[in-house]
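These notes concern the structure reproduced below.
Yeah, one chain of the complex is gone here, protein chain that is, but the others are all in their spots.
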Amino acid sequence: MDDAPQERLRLHIPEPKVRPGATPDFSDIEVPEAGILDRPPIDADDQTLHDFAFAMIRVLDEEHRAVGDWNPHLDADTLRRGLRYMLHTRLFDEAMLRCQRQGKTSFYMKCTGEEAVAVAQAMAHRPDDMFFPSYRQQGLLVARDWPLVDLMCQIFNNPKDRTRGRQLPVLYSARDANFFSISGNLGTQYPQAVGWAMASAYKHDSRIAAAWVGDGTTAEADFHHALTFATVYQAPVILNVVNNQWAISSYQGIAGGEQSTFASRAVGYGLPGLRVDGNDFLAVYGATQWACERARSNAGPTLIETFTYRAAAHSTSDDPSGYRPANEEQAWPLGDPIERLKQHLITLGEWDEERHEALTEELRAAVKADLKTAESYGTLGTLPDEPRSMFDDVFKELPWHLREQRDEMEKL
Amino acid sequence: MDDAPQERLRLHIPEPKVRPGATPDFSDIEVPEAGILDRPPIDADDQTLHDFAFAMIRVLDEEHRAVGDWNPHLDADTLRRGLRYMLHTRLFDEAMLRCQRQGKTSFYMKCTGEEAVAVAQAMAHRPDDMFFPSYRQQGLLVARDWPLVDLMCQIFNNPKDRTRGRQLPVLYSARDANFFSISGNLGTQYPQAVGWAMASAYKHDSRIAAAWVGDGTTAEADFHHALTFATVYQAPVILNVVNNQWAISSYQGIAGGEQSTFASRAVGYGLPGLRVDGNDFLAVYGATQWACERARSNAGPTLIETFTYRAAAHSTSDDPSGYRPANEEQAWPLGDPIERLKQHLITLGEWDEERHEALTEELRAAVKADLKTAESYGTLGTLPDEPRSMFDDVFKELPWHLREQRDEMEKL
Amino acid sequence: MIQAINSALDICMSRDPDVLVFGEDVGYFGGVFRCTAGLQKKYGKTRCFDTPISEGGMLGAAVGMGVYGLRPVAEIQFADYIYPAFDQLVSELARLRHRSAGEFHAPVTVRTPCGGGIFGGQTHSQSPEGVFTHVCGLKTVMPSNPFDAKGLLIAAIEDDDPVVFFEPKRIYNGPFDGHHDKPLQPWGKHPMGEVPEEHYRIELGRANVVREGADCTILCYGTMVHVALAGAEEAHVDAEVVDLRTLLPVDMETIEASVKKTGRCLILHEATKTSGYGAELLSLVQEHCFWHLEAPIQRVTGWDTPYPHAFEWHYFPGPARLAKALTRLMED
Partner (left out) sequence: MIQAINSALDICMSRDPDVLVFGEDVGYFGGVFRCTAGLQKKYGKTRCFDTPISEGGMLGAAVGMGVYGLRPVAEIQFADYIYPAFDQLVSELARLRHRSAGEFHAPVTVRTPCGGGIFGGQTHSQSPEGVFTHVCGLKTVMPSNPFDAKGLLIAAIEDDDPVVFFEPKRIYNGPFDGHHDKPLQPWGKHPMGEVPEEHYRIELGRANVVREGADCTILCYGTMVHVALAGAEEAHVDAEVVDLRTLLPVDMETIEASVKKTGRCLILHEATKTSGYGAELLSLVQEHCFWHLEAPIQRVTGWDTPYPHAFEWHYFPGPARLAKALTRLMED
């Protein structure tokens, strides 16, 4: 038997350091210097890779230069495209929030502060790779040049809504962009992405899959299922955890984030876990590129944790001032992704305030124009289709009992 | 985008090195020297503890001496008790297998080769610690001096069956031994143990909990749930994975065991994972003792992987010759736990072949006597109770619809 | 109704230190619907706390706590998210007492907001209650008003059997009779909106006849009780409206007495039709009252489709649909 003292047990309940009213405090977050980590070969052995799960891959340094082994060395045009997509995403989010306030839609979810994650990751992938996103990766669609009018129409549930009024706003589906239908149930897309990747490998295809979940969602069963299946079958998939510190009102400590990093969950499955500065466009790009190469060369799956901060409310139904200090995002030590990439381009001599201003104006006008088009088809309250359409697609063909119910509805 | 070559993807399906007909081959199993690992303080930091998840704690060396820091320094009486319990477990298993062959019970599951796991772990715990076992830890009950007649009566589903004929043989429940009702659904007991431990901590109790799953079962959702809840609330619980290399016909590679150790699953949750020679009574005892001390001092949970080999068939419904080489257990590099402890005692001068022979005879006689008693209450086919009893305990009190159904049954 | 639920939790926590309340966002924040607001502050972090987003883990842990001797009250944020916990509910919580022949049991209460009408789309609107009534070993409850909600929730928490407690979120803030275009009435104006401060229980397994009538019997629960009253009025039918309150064990005595009196029966629920709880109700009525039936029993329910977003009101079984069915019922 053990020799432990006859001490009384006590239950530990994790609690964030600060709550509303207090000053934001990120002093416990270690921000390592940019560029200090090596980029290992994609087939490096497990043990070599462990460290990346606890470190933080960073490329942009304090002087806005791109440094170190993980720098993807993108040309200026690509960088400008990245900047444009991120800005476009942010302006789109702002416009949609306004629409919600104006009653044009019932609901919206922003990704403010997290734009680098989806945009850089989409750009690091090939266009035919398959994405299994959560609801906060609208940047993937922006970076795949998907028409925003299309998203707006779903948000408004108007007759051009691709989901025919069946889904909440933001739960997009865009097959032509290789973007999987977003589920309202957290995490379910994770093992689905693994299955898709297994299928691609089975068919000797070259397309790989990627999936995203939030820090909070890592606690779901499907997270474990996905990692298990990914490692057992060495599926060509990239599993991303967007650690934006919050899951509605619960901080990441409630998901176990204080005991270890989310990237380190990979270790126990014998997979590489990369922890990345999620507000560093180049670091996200570089890490994703590495993982893509790995998956595409039959070297196996990767787990990537993008360390970022949810600057906005969880959704339009949420008010974070109830559970965290006001303006905490301004104290966030990793800054703002758009600002950081902008400064990098300026440092390179490839950008300036005027061009930024002009780009902002251009995108604002584009969003406005798209909005006008989308609104012309209708906003909240416009029916997207005949009510009878709700009976379609339950099955491929309508069985008798649904036909009867449809008739009954129509006779009302 | 990535620079991976336009290689074709391929699907990896894990496969054991040998199948029936081939010679057993354990050449890839690294068996480190006994005694080489330090025993860290129970509150050592995570990073220090990582190595234990990939190493193997061993105490008994090739000369049958107990060596190194993890040696629990048990006195000879305790060692002899351990030997007795293990032997008793094995003889009990053999007797029950015979009973199944004789048609006295429908089903049985042996733990041959794994006796050290349950017996040493039970002995390292305090008697009032709560156990949440799987179906292969009968040794826990033996080591808690639980009357074997009781188990036999359940196996025979006779009128002394504590579960009143409701459960399959071997799915015991023994509240008085602090042994939780075994579920037929794999892994469900894992988060339950964590919840029990949380409750104990909440009540400032000093009792801790322990749970067991097999290597195959680590793939279930409940494994992840348990680790997540354990780390978040720092529950006083020990989570054990009995890696006996097989899950019915699937080798541990199908559970991801080839990519990393099961102990290393702990790393990503910020928990210590100890990988232990599961056939080394002293190593299992020592590691468990360490984890008990840790839990009982509010220092947190531990994951222990006991590395062993399922020498028997999965159950009486299984025939392993269909999927693995015959007599593979004899090639198992970690030997037999009973034999190893016996030799250790002999080396200490505390045991000899005659005493061993005598003990074997004594226990065989004890099992026989118990069997006679149990059989006197009836074997397979004897009804354990009135059929009407099946309606009890669905709810605390019988609702009207069950009363009606019971009456209907009785009128037949 | 939110305050009534909060009050029930508060009272149970104050009377019994073994009552613990937890779930996603229920701790500091007080729950996305505010049902647990103030409880962490009042009872401390170890009695009311957030859990990881792991419904399965939450109920697995709850079973263990119950086995230890506590009385856990777990919140599943939306009933649509109860499925990841299905195995712990169905294979463990419901079965434990039976499989261990009474050695172990876990008196867990699972609270969860259900139902639609809040423009929540298919994953914030479901009514899965029927499934739980098929699982022997679970009690299933759904209140239709604040007074009942409090009394039933206290009874559920104090019950030694596991209870799945559904809270129709559409009526959290006021009764709703299906007229979505009319302004919401707050509970304050409703007779059942008045909730005594003290401890009281409404026995599980007892229905409530909320309106006596001679023409026909409407069996319903939750939000649908209000729809039933409105629909009957619109159809000018003197319906007896039975609010079941507990679905399992169901109050067959009250149902039988009512249907034998009226000779006609209609079942109203929001869940999808096929194999919904209405099927069981219909079967029970048919089995117990066949010779008294003057017309076929009717079911008015949600369609057999996922809960739509834009077509919510075409899906919702509202008073117009009910009125039409009642008219047909009376003509049959």
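Order of writing sets the labels: A, B and C. Residues in every chain begin at 1.
Note that contacts are C-beta pairs under 8 Å (C-beta built on N, C-alpha and C of every residue); 3 or more make two chains touch, one makes a residue touch a chain.
In this text, all values refer to a predicted model and were calculated from it rather than measured experimentally.
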Displayed chains contacting the withheld chain: A, B, C
Among B:Thr78, B:Ser106, B:Gln343 or B:Thr360, the residue in touch with the chain that has been omitted: B:Ser106
Residue, one of A:Asn185, A:Ser317 or A:Thr360, that touches the chain absent here: A:Asn185
Residues of chain A (touch criterion as defined above) contacting the omitted chain: 130, 132, 162-164, 166-167, 171, 173-175, 180-181, 183, 185, 188, 190-200, 202-203, 209, 221-222, 224-226, 228-229, 232, 392-396, 399-401
Chain C residues touching the omitted chain (full complex): 80, 83-84, 86-87, 90-91, 95, 98-99, 122-123, 130-131, 133-134, 136-137, 248, 271-272, 274-280, 282-283, 286-287, 290-291, 293, 295-299, 304-306
Residues of chain B in contact with the chain not shown: 11, 13, 15, 19, 106-107, 157, 161, 164-168, 171, 183-187, 216-217, 219-221, 247-250, 254-256, 317, 322-323, 383-385, 387, 389-391, 394, 401-402, 405-406, 409, 412
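We adopt the following convention: only the chains that are shown with their structure count from here on.
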For chain A paired with chain B, centre-to-centre distance based on mean C-alpha positions, whole Å: 41
Chain A: positions in contact with at least two other chains: 11, 13, 219, 221, 254-256
Shared-contact residues (touching 2 or more other chains) in chain C: 46, 51-52, 54, 56-57, 84
